[in-house]
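Sharing a structure with you now.
What you see is the complex with one protein chain gone and the rest in place.
Which chain is which? They are A, B and C, in the order written, and residues in each are numbered from 1.
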Amino acid sequence: MIKYSIRRILLTIPLLLVVLSMVFVFVRLAPGDPAMAMLGQYATQEGLDALRKQMGLDAPMWLQYLRFLGDLLRGDLGVSMLNGVPVVDQLRVVLPYTLELTVSAMVLGVLLGVPMGVYTALRRNRSADYSGRVVSLVGISIPSFFLGILLLYVFSVRMDLFPVLGAGRDGDLGDRLYHLVLPTLSLGLIMTSYIMRMTRSSMLNVLNEDFVRTAKSKGLQERIVVYKHAFMNALIPVVSVLGIYFIINLGSSIMTEIVFSRPGLGKLMVLAMKQRDYVVLQSVMVIYATLAIFINLFVDLIYGLIDPRIKYG
Amino acid sequence: MKNDILLEVRDLHTHFYTDEGLVKAADGIDITIKKGKTLGLVGESGCGKSVTALSIMRLIQEPPGKIVKGEILFDDQNLLKLSEAKMRHIRGNRISMIFQEPMTSLNPLLRCGNQIAEAISLHQGVSNRDARAKAVEMLQKVGIPDPEGRAREYPHQMSGGMRQRVMIAMALSCNPELMIADEPTTALDVSIQAQILALMNQLKEEFGASILLITHDLGVIADMAQSVAVMYAGKIVEYVDVVRLFDNPMHPYSVGLMESIPKMDEVVPEDKILRTIPGVVPSLYNLPSGCYFQERCNEAFDACGKKVPPLIEIEPGHLLRCWKYGQQ
Amino acid sequence: MEKYYKLRSLAVLFIAVLMIAGLSQDVGAAKDNILRIAFDSGDTKSMDPGRSFGTQDMALQDMIFNGLLRYKPGDISVIETDLAERYEVSGDGMAMTFYLRKGVMSHPFKGYPDGIELTTEDIAYNIKKNQDPKTSTYSSTYMNFEAEIIDKYTIKIKLKERMVQPELFFTDYRGGFVILKKAFETIGALRHNTSPVGTGPFKVDKYIPGQKVILKAHDKYFRGKPKLDAVEALFMPDINAREFALRKGEIDVMEGMREQPWIEKMKKVSIVEIFGPGEINHLNFNVSRKPFDNKKVRQALMYATSRDELLTFVGADAADPMCSIIPPFMKGGLSCDDIAKKGLLYKHDIEKAKKLLAEAGYPNGFDVEETITERLSYRRSMENIQAQWKKVGVNIKLNVVDHATYHTKIRQDVNPFTMYICMRPNADIFLSWFFHSDAIVVSGKRPVTNFSHYTLVDDLIIKARNETDSAKQEEIWRQIQTKLLEDGINYPMYVLKFVFARNDRIDWGFEQKAVLALYTQINEQTSLKK
Partner (left out) sequence: MLNDLRRKQLRVFLRNRIAVVGFFLTLLLILIAFFAGYVAPYDPNEQNVYSRLTSPDLKHWFGTDSYGRDTLSRVIHGSRISLAVGVCSIIFGMVIGSLAGMFAAFDRGKIGNLIMRAVDVMMCFPAEIFAILFLVMIGQGMDKLIFAIGVVMAPRFARLSYGTTLSIREREYIEAARALGAKRPRIVLKHIFPNILGEILVMCSLWTATAIRVEANLSFLGMGVPPPTATWGNMVRTGVSQLTNAPWLSIFPGLAIMVAVLAFNLIGDGLRDVMDPKLQQG
């Protein structure tokens, strides 16, 4: 297990490095001029040149790259090209919002999806199974922004049950949670569908396994067979794809943040994209990729913990 | 006389309703197992042996399977009439089962000791600690070295033979009266096979259990069983004690089976190759009318194509399903 | 199996917590003495006056800073003193003298908990800062000034070249806002972007990037303590979110949509404020590009464009028709009636347009590629023009880019005709930036926004600038506009006014008639009803 973990952790380092380089290259190759974006319609040529120099955009690409890596190593993500705010500060503000949203959606997805997946698997080919399958198919087909808009329209505009704006007051937990409900639902219900489908098919696979038959032949009660033997085994493939689902979740959260006007990485990214703020843009992308890499690492380690074949492998 | 009969299966019909149509996997099975004896059930793959075993355990998946007809008398009670709760009390306790695939028949997430102890504490109502102690004892009985340590291991840490020993330990842990072994050695190396079979024989004696041994390997039958039922396409075609079967097989299918065993004590001439039964097992979806074996039988005649022959006792203790002998 | 039941109860618990959290909240913001305003923008670019061009930036600066002079709150037709007590312009118009108010205190900043007093040294520093392209966006304009400090409260500003209304560059608008030398140097240019120090009624308390700026009342404001405790400026680029927030009372005032249906909708649920002078939306044909080098083609397209239809789209409340580049309310401007009298209205006439195109050799029209910003005020009109021109066979293929890229691209001279929406303080700036050959994009001597590559009015522009008789000056400006229309260079469409929606709690303290910098002004007079 320790060997496995170390190997797994070491593997992320080159992965991260490549991701960083890729982000750097992509963003630098982008058209549009940050200096122009910053100076706006009154820009003069001298002004533009001076600003480019000030921002280090006139340096050769390799030098910019080395600076970029060096700064990252020191935990310095640079300052926004537009307002000079250190990117780290901006990320520190928005990251918790994105995390609270994506994690709570994931938790909701697991807490609803797993039991529903088990239930439909056990009622295979009955009406509960059919309706569950159709609903979950709709769930994985509906774009998160559309679900968000529908929830917003029904619960905020029509029924006036939930707020529409932002993420709630800082330090007021109740308010934060209150603002989190609809966005979490719009992401979490989609996650629920994914996890439910996965759990169902995994459970069906496991129920056909020999060891389930063995367990039955021992005279164990149905529930014990299902939950102690089948369920725990069915959970392993589900856990192994949670990392992938989290990445999907992370991607969808961008649209959700826009729809609900919530602060967060996604909102920051879209803004930076529009303003050609390369420093912020590349930092946000790096954070997204890093998040995804670490979530995958985390999931793999958990996976190692629950599967003895890896733990004692 | 009646008292020494442990299990009697009468006219068992187990059908599967699949997308492709109806499959009569067990189509009127009659077998009897005596106390302390071993009955061998032989036949090619897909002839319904395992279905018969699972029907006795009432572990047929429903749907698509269903036991449509018949009686399974175990200790004078019809298992098919029992409530699920009562049946559970019999499973693993009075009738236990060993499966073909030791690699996949154990739960990979549970320690072997716990998997054995689970059945013990369920059926014998002992504390978890006692159950675990008993499990270690059983592991020792099946000849596993360092049973204490092995009990704490997971299945993937063991070899196939080891795992099959664990399965046997599990099956015997509650002193069952009947042990159903479904091809227990097929997946194992030849050298291990012999060890496992010897172990089963030894333990049968020790525990006084009966065994229903399912196999396609007549060599195994010769070593283990007292009587044999030969099965073909969902039906018993010959039922007789082991000596008579080997000396004088009567059903053409049994004859074919016998002839396909290489005999160690005979020198096979260069020009004579091992004989096989021609043709393939008929599709269970589309059985021929009349005797199911007729297409592969080189002794078939008109009557065989008309009606399925009945199973009749042509001499005491020898049942046969063939028009050649039982012509009215 | 235990685990399963645990999971299920956890799920139930989770939902219950969310529900309880939901129900226990009272909807809407607390009724405190804080005004919340939401802007159509994702963030502020900078609150430094030298570095801004977005509406939201200037709206913030307006609360934080003062100019030497100011437009009367809510009314651009009157210019009054602000930081200056009084000022004089020399007889030849080449120098101005400002006399500062005494005792104007800045916001507190690092090391100066009581703030510092504003002096002429700060004014001189401002001009220097505005001249440096590194620290200012407006350097080309301010290059023309030279400051001479007479004493602590008196400063003389000389002009190198003649300028029309030079005092306009010292009003509360863009580079005219005054920062404090000491504060700027103490906290540094970078931090000054996000926590600037000024003398205005409100000081920046907290800036949360991408979310909001919280401004607290400046107790020592020289006009007196503001009535509001604080202003929260929220950045909400999504119109929907702003609208919802206003409806639910989470904000008090929002930047609206400059479009009739939206205005009408919002009038039912809120107070909609529409004010001028607005921005002029005009098309500039690029005479260096085929087939727009042909006057007949340009005229044909002007005939093919229906100003009425464009106006109907935007709506009567949000826009007024414009027939010439200089609006009638500005010195030297021309109204639509004036233009009609001159016979240069180019009244919508498809047949005439087709005829002109045929004469020019394009009886079936032609295809043209055009880059346009995604910003709605531009895009909506461009898409309408696209639909209108299609009727005479001219097909526009649109490349939509974001607004910053659009500004980059049009300055790289990519477009055969360029749509531009803007306001300039006077006719001279309008004409010289759009039609003087020096200002031609890319190739001009000092490239600004001459997208039409037009060179034939240089003399007239200079002549007007040097003309001291204001009546004659206006006459030359009108002459230029006539020539532009005759040559089919520029097609003005409409003046786009500003739309804000608010609840009834706000009392601005003055009437918002016309604000040059395009936002609802908030000052010390502004208050909220309880």
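For the reader, a short list of remarks on this structure follows.
The working rule: contacts are C-beta pairs under 8 Å (C-beta built on N, C-alpha and C of every residue); 3 or more make two chains touch, one makes a residue touch a chain.
The structure presented is a predicted model; accordingly, all values stated were derived computationally and were not measured.
Annotation: of A:I254, A:V280 or A:I310, A:I254 touches the absent chain (contact as defined above).
Per the touch definition above, the residue from C:D43, C:D57, C:D82 or C:E259 contacting the chain not shown is C:E259. The residue from A:I142, A:I236 or A:L301 that touches the chain not shown here is A:I142.
Residues of chain A in contact with the chain left out of this view: 14-15, 18-19, 22-23, 26-27, 29-31, 133-134, 137-138, 140-146, 149-150, 152-153, 157, 201, 204-205, 208, 244, 247-248, 250-252, 254-255, 258-259, 269-270, 273-274, 281, 285, 288-289, 292-293, 296. Mapped onto chain C, the interface with the missing chain covers residues 238-240, 243-244, 247, 257, 259, 261-262, 265, 309, 312-313, 374, 379-380, 383-384, 386-387, 398-402.
Here, only the chains that are shown with their structure count from here on.
With centres taken as mean Cα positions, chain C sits 38 Å from chain A.
If each chain is reduced to the centroid of its CA atoms, chain A and chain B end up 53 Å from each other.
In terms of their C-alpha centroids, the spacing between chain B and chain C amounts to 89 Å.
Counting partner chains per residue, chain B shows two or more touched chains at no residue at all.
Residue positions of chain C touching 2 or more other chains: none. Touching chain B in their complex are the following residues of chain A: 125, 209-211, 213-221, 229, 232-233, 236, 306-309, 312-313. Against chain A, in their complex, chain C makes its touches with residues 1-4, 7-8, 10-11, 14, 17-18, 21-22, 24-25, 27, 42-46, 51-54, 133-134, 136-140, 174, 189-191, 193-194, 207-211, 236-238, 241, 244-245, 248, 250-251, 401-405, 407-408, 411, 422, 446-449. Contact residues of chain B toward chain A in the complex are 57, 59, 63, 88-93, 96-97, 99, 101, 104-110, 118-119, 122-123, 153-154, 156-157, 167, 170.
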